[in-house]
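Every protein chain except one is present and positioned as in the full complex.
Chains here go by letter, A, B and C, matching the order in which they are written, and residues are numbered from 1 within each.
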Amino acid sequence: MSKLYFRYAAMNAGKSTNLLQVAYNYEERGQVVVIYTAGLDDRAGRGVVSSRLDVERPARTFSPETSFAETLASRPACILIDEAQFLTPAQVRELHRLSHEHRVPVICYGLRTDFRGAGFAGSLELLAIADTLEEMKTICRCGRKATMVIRHDEKGERIFDGAQVQVGGNETYESVCPSRFYRGSC
Amino acid sequence: MSKLYFRYAAMNAGKSTNLLQVAYNYEERGQVVVIYTAGLDDRAGRGVVSSRLDVERPARTFSPETSFAETLASRPACILIDEAQFLTPAQVRELHRLSHEHRVPVICYGLRTDFRGAGFAGSLELLAIADTLEEMKTICRCGRKATMVIRHDEKGERIFDGAQVQVGGNETYESVCPSRFYRGSC
Amino acid sequence: MSKLYFRYAAMNAGKSTNLLQVAYNYEERGQVVVIYTAGLDDRAGRGVVSSRLDVERPARTFSPETSFAETLASRPACILIDEAQFLTPAQVRELHRLSHEHRVPVICYGLRTDFRGAGFAGSLELLAIADTLEEMKTICRCGRKATMVIRHDEKGERIFDGAQVQVGGNETYESVCPSRFYRGSC
Partner (left out) sequence: MSKLYFRYAAMNAGKSTNLLQVAYNYEERGQVVVIYTAGLDDRAGRGVVSSRLDVERPARTFSPETSFAETLASRPACILIDEAQFLTPAQVRELHRLSHEHRVPVICYGLRTDFRGAGFAGSLELLAIADTLEEMKTICRCGRKATMVIRHDEKGERIFDGAQVQVGGNETYESVCPSRFYRGSC
């Protein structure tokens, strides 16, 4: 059945790898998929979905202005969207309608929350209306499930404030369990 | 492991029944549970969790001012919260910390979205940070999974506008599939 | 979509309550459901599905000779089967075909394993071919998830041997975590 799926995880769980595998599975059967990832700026252009397993492929990019309806012209068997936390709520709503009115499954991959524990706008809309929510798991350094993300500066100190998205900085991110997120240890 | 769970569903899926079953399971083993449901107004008082299967029991009520930390005094094995869509985001955050820092599982039951398809504030926070999201299913009149809710006036006409919560009105609600939500048919 | 579902759990998780809730949800919409539970002997007769929450209703019973195809005559919107671990593998296969060829969802509720940790024949077939496997959780006395079952004699001593099903005895059962199952403590 054609539905809107949201596969969410903390960072480095393997979201992009899973997206590339799903694309492979469709194409192996001779079906067309359309792949999007977030553009780094407001202009639509060409992007790449790349996995830490060293697999990558080109993808369309979306900006807040992108309409996904044009995608239907290529009659895709599936629409795959990486970095879906950067969708606008209106785009999520468009994708939801599109999956039900045009019978094309849409699979979105993304984070739930930023380094402050605040939900991304696109993710909140996906969590609210996606037909199926599927968690992809990764682990904290303590071995328990990591569901939160923290940000470190270039010296390895944890940062609690700042913009949700930092382009071109030296920050690093770590997926952690809630104990480490709240108390700093686990 | 002690975690914050969000068991979400459209209306009439059986959320309250499940809550009452979980309470029974704990108590059958001689363990204490604390049950909350939403108060109808801003004053905390006494409430009831009732199931359409004709089972019910008294519950504490929460208002936006309720702090759940006091609950720990009774050393509960589990905290159960019905109508969790009415929690404030700050309360959800408190419950998340509490489940991890005081090792008590917290299970919240609630709707994701209102009759306009907009997320409830408490639900959005639960969807963003709960450790485990579990869907409880119900069906649309077409037999497919119902994930959305629509509101009808007393004449059975669908209403698209109005307050998120209507106290004391004659409106009725129906759980529907996304096709019926968007197009009015399925 | 019409599928064969297996909702499995250890004992006392709330399987029968869930079945009764699903039946209620369908009937509330004016749809017909057919409910079966296992007969205590080889003759088909009348049975009861009863929940520890003190809700119950009559049900058809199945024996190893029961054919479920006759059920289609009443044009059910859903077929619900309690104690599904007692189905024969051939009956599971019949239900699987029936759900796909006649477009009626079939929801089976049952245990996975007996007090020795051995799978029930009907459950193994359900686990192998059901379209959707859904776990219903209950807890061990230690608070962790219980996935196994142990049997005690009338003095409370654990029993390791004996028939898979004991009719009319004084044995009691307890749902436990794997640690308690293997080591006797948790």
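The definition used in the following text is that a contact is a pair of C-beta atoms (placed from the backbone, for glycine too) under 8 Å apart; a residue touches a chain by one contact, two chains touch by 3 or more.
Since the structure is predicted, the reported quantities are computational estimates derived from the model, not experimental observations.
Colleague: Relative to the complete complex, which of the depicted chains are touched by the chain excluded from display?
Modeller: Result: the unshown chain touches A, C.
Colleague: Touching the left-out chain: which of C:R29, C:R60 or C:H100?
Modeller: Final answer for the missing-chain contact: C:H100.
Colleague: Looking at C:A69, C:A90 or C:L133, which residue reaches the missing chain?
Modeller: Considering the complete complex, C:L133 is the one touching the chain left out.
Colleague: For chain A, enumerate the residues touching the unshown chain of the complex.
Modeller: The missing chain touches chain A at positions 1, 12-14, 17-18, 20-22, 24-26, 28-29, 31, 51-55, 77, 105, 138-139, 141, 143-144.
Colleague: Can you list, in ascending order, the chain C residues touching the missing chain?
Modeller: Residues in contact with the chain left out: 1, 93, 96-97, 99-101, 112-113, 117-119, 123-125, 127-129, 131-133, 135, 144-145, 147-148, 178-179, 182-183.
In this text, only the chains that are shown with their structure count from here on.
Colleague: Make each chain a node and each touching pair an edge, then name the shape: line, ring, star, complete, other.
Modeller: Chain contacts: open path, no cycle.
Colleague: If I superpose the C-alpha trace of chain A onto chain B, what rotation angle comes out, expressed in steps of 5 degrees from 0 to 180?
Modeller: 180
Colleague: Which whole number of Å gives the spacing of the CA centres of chain A and chain C?
Modeller: Going by mean C-alpha positions, chain A sits 38 Å from chain C.
Colleague: If a residue has to touch 2 or more other chains to count, which residues of chain A qualify?
Modeller: Answer for chain A, listing residues that touch two or more other chains: 1.
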